[in-house]
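Here is the structure we will look at, set down as structure tokens.
Excluded from the complex is one protein chain; the other protein chains are retained at their positions.
Which chain is which? They are A and B, in the order written, and residues in each are numbered from 1.
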Amino acid sequence: MSKKVWALICAGALVTGAAGCSSSDSGDSGDKVTLSYGIWDKNQKPAMEKIAQEFGRTHPGITVKVELTPGSKDYWTKLQTSAAGGSAPDVFWMNGPRVGLWASQGALLPLSDRIAKDGFDTSKFPASLNELYTLEGKQYGVPKDYDTVGLFYNKDLFDKAGVKYPDASWTWEDVRDAAKKLTDPEKGVYGIAAPAWSQEVYYNTIYQAGGHVISPDGRKSGFDDPATVEGLRFWVDIINKDKSSPTIQQLEDTDPIQMFQNGKVAMFSDGSYDAIAYNQTEGLNVDVAPLPSGPKGKGVIIHGLANVVYAKSEHPDEAWEFVKFLGGEQANRIQAETGTVIPAYDGLQDTWVKSMPKLRLQSFIDQVPDAVPYPRSMNTAVWSTKETELIAQAFAGTKDLDATAKELAAFMNDALAKE
Amino acid sequence: MERAAVEGAAARPATRTRLRDREWFWGYLMIAPLTLGLGVFYLWPVLQSVYYSFTEWTLFGDSSWVGLDNYATLLRDPEVGKALWNTFLVAAFGLLVIPVSIAVAALLNTRGLRLVSFYRTLYFLPVVTMPAAVALIWRWLYNGEYGLINYLLSLVGVTGRSWISDPSTALYAVMVVFVWTYLGYFTVIFMAGLQGIPGHLYEAAAIDGAGRFRQFFRITLPLLTPTVFFSGVLMVMYGLQMFDLLYLMFGKNSPAWADNKTIVLLFYNKAFEEGAKGYGAAIAVVLMAITLAITAVQFRLQRRWVHYA
Partner (left out) sequence: MRNGRLWPVHLVLAVGAAAMVVPFFWEVLTSLKTFTESTRVPPTWIPSFEWSNFTRVLDSTPFVQQFGNTVVMTVVRTLAQLLFCSLAAYAFARLRFPGRNVIFVLLLSVLMVPDQLFLIPQYQIIKGLDLLNTLPGLFLPGMFSAFGTFMLRQFFMGLPDEIEEAARLDGANPLRIFWSVMLPLARPGLLAFGVLTVLWSWKDLMWPLVVNTDPEKMTLSAGLAALHGEHVTEYPVLMAGSLMATLPIIVVFVVLQRQLIQGIAFTGSK
């Protein structure tokens, strides 16, 4: 009888073997090292894989496996869990809001010494990006890219409604007027989509209204500033008064990116990193303009990612090699030529702008002088999670905007005091 | 003969101790793998989590003792109260599955009914479908613009809404799915319960002139109470611990999140999204205490209404 059990166990092992052997066995055999590279944007996966391949070609003995966790919320949740267990990917993407916490808690490998030793040239990157990833004199990340936000629009829908295309001269009123004209409830078409997204949507209008999300020293919330509330009200009015955007309930049911891609939405304020997706959408006649001016003029969020090395990586040297490669000319050129993102590497921005002739990508670069860095503090996640929840309710119209802003400011100040 | 009997009698106590010793040995041996496994992977983690609830964590695994701080925060946290209320709501609503599945089971038990196993298979389909798929399917059915439900409602002149993203309906929408997924499961349990009721009781009642409804309330229901009790305990436990459906059905930035979190979601939110593992552990410990308390109350109250034949 025990023979039977054994047969079953062996069968299990066989299946295990079959399932495990078809690709990349863990690099323990021989001297081969396998690095994992954690990313969250599916649009960037092809480019990242191409870079990893190039790296493997020039660095025999090191294989890089790109691990995609789609959606940045899931990405951070998963990364935190695996880091707490001591097993995050060797190299992964880092952003401004999170770097403070990750660096200060020792989860990231300081790179300054290696940068100096290898004579790695960080002056190729914008100084502000280097600074973003430097804490107490130590640099933790090598800038990967940067992004601003633009107003994407569907030319066909504009033509049909006989509305002039947006341009750099547009104001808030222009956007609202155009959105109203473009809205056609019969056909289920909306002028604009206003999801409760911070970086792409309401942070920009907050600064265009002269408000702020957080004080420059990162100690005080800006949500009790009336100008900040004005920046939020712009969207609340578009949704609930003009009704020229789907409600945010609808936008949760059907993703605004997909609505825009399918011609259900005429305008959408989105990051430069999504340009590639719109460019590739069949049948979408799309272009992009700079964001409009608000009561206090121009304003757009600028942010940039960096590649970092996990402090407990078992292959720190190889990981650093890869990060160096990612920060080099070749890798940045791949990012630019594929249109994936605006590379952080100096002199390649034009290559990116030319990568997708259909779109006037220069709109993103032109806005850089008006740009404001992404609001952050030491432990951004604590208040930004709450922020998303509360702003979503205000946008949904289930909660009064002014009261919500006050509640948020109080919560945020409380959280900031604890940092 | 007699000698043998005497010898046997004398030998018996010795054999019995030996047997008992052997039984101890075998007993411990046989429970050893399971006890070890459950001990290492379940019991020890519970103790660890209780310990964690008195600590504060950095994101990456360093912790420091903070005494009762987490519990103090918990008492003052308005989110905890809301989440508890939502959790009770889910658990209470989930109990609806019991009357519905009794009704379905009773219908399926109708004498002379054909197609029983066909119906049973259909009712059982949701039970075998993984929650991840169930969540996606229903998220799509509930879609405010293009969902099937709103289309069907429009046929009868009702304008629907974004059921799953609307803060006022989101939790109920999930609860409906919760009941939907378990209906087949409990129907099968109640069918077995019904079949366990001896037929002669009905015959006797019929002779006494009791109608079908009278029979149902006088005989069927009382004899079904042990199954009802068991199902209630199970369903409350599932309800209190529900996670998958809510987690996958609400969109990532949904306005429904704020007011519709259950305690397990709050735990996940704190422990994994915000990295406050100590506080998360405190929430989980409270949930455990509540589960234990409710179950204990259920067992205490069963004496009043559960009839064991």
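Here, contacts are C-beta pairs under 8 Å (C-beta built on N, C-alpha and C of every residue); 3 or more make two chains touch, one makes a residue touch a chain.
For clarity, every value in this text was computed on a predicted model and none was experimentally measured.
> With the full complex in mind, choose from B:54, B:163, B:185 or B:257 the residue touching the hidden chain.
B:185
> From the listed residues A:32, A:50, A:78 or A:333, report the one that touches the chain absent from this view.
Considering the complete complex, A:78 is the one touching the chain left out.
> Just checking the interface: what residues of chain B touch the absent partner chain?
Touch set of chain B with respect to the missing chain: 20, 22-24, 26-31, 33-35, 37-38, 40-46, 48-49, 52, 104, 107-108, 110, 112-113, 115, 117, 119-133, 136-138, 140-141, 143, 145-146, 148, 151, 180, 183-186, 188-193, 196, 227, 230-231, 237, 240-241, 243-244, 248, 251, 264, 267-268, 271, 277, 281, 284-285, 287-288, 291-292, 295.
> Spell out, residue by residue, where the missing chain touches chain A.
Spelled out for chain A, the touching residues are 1, 5, 8-9, 11-12, 15-16, 18-20, 22-24, 36, 42, 65, 67-71, 74, 78, 81-82, 84-87, 89, 188, 253-255, 257-258, 262, 264.
In this section, only the chains that are shown with their structure count from here on.
> Which chain B residues qualify as touching chain A in the complex?
57-62, 139, 142-147, 161-162, 164-168, 250-259, 269, 272-275, 277
> Can you tell me which positions in chain A touch chain B when the two form their complex?
Residues of chain A touching chain B: 71, 73, 76-77, 80-81, 83-86, 101-102, 105-107, 188, 195-197, 246-250, 252-254, 381-382, 385, 388-390, 392-393, 395-396, 398.
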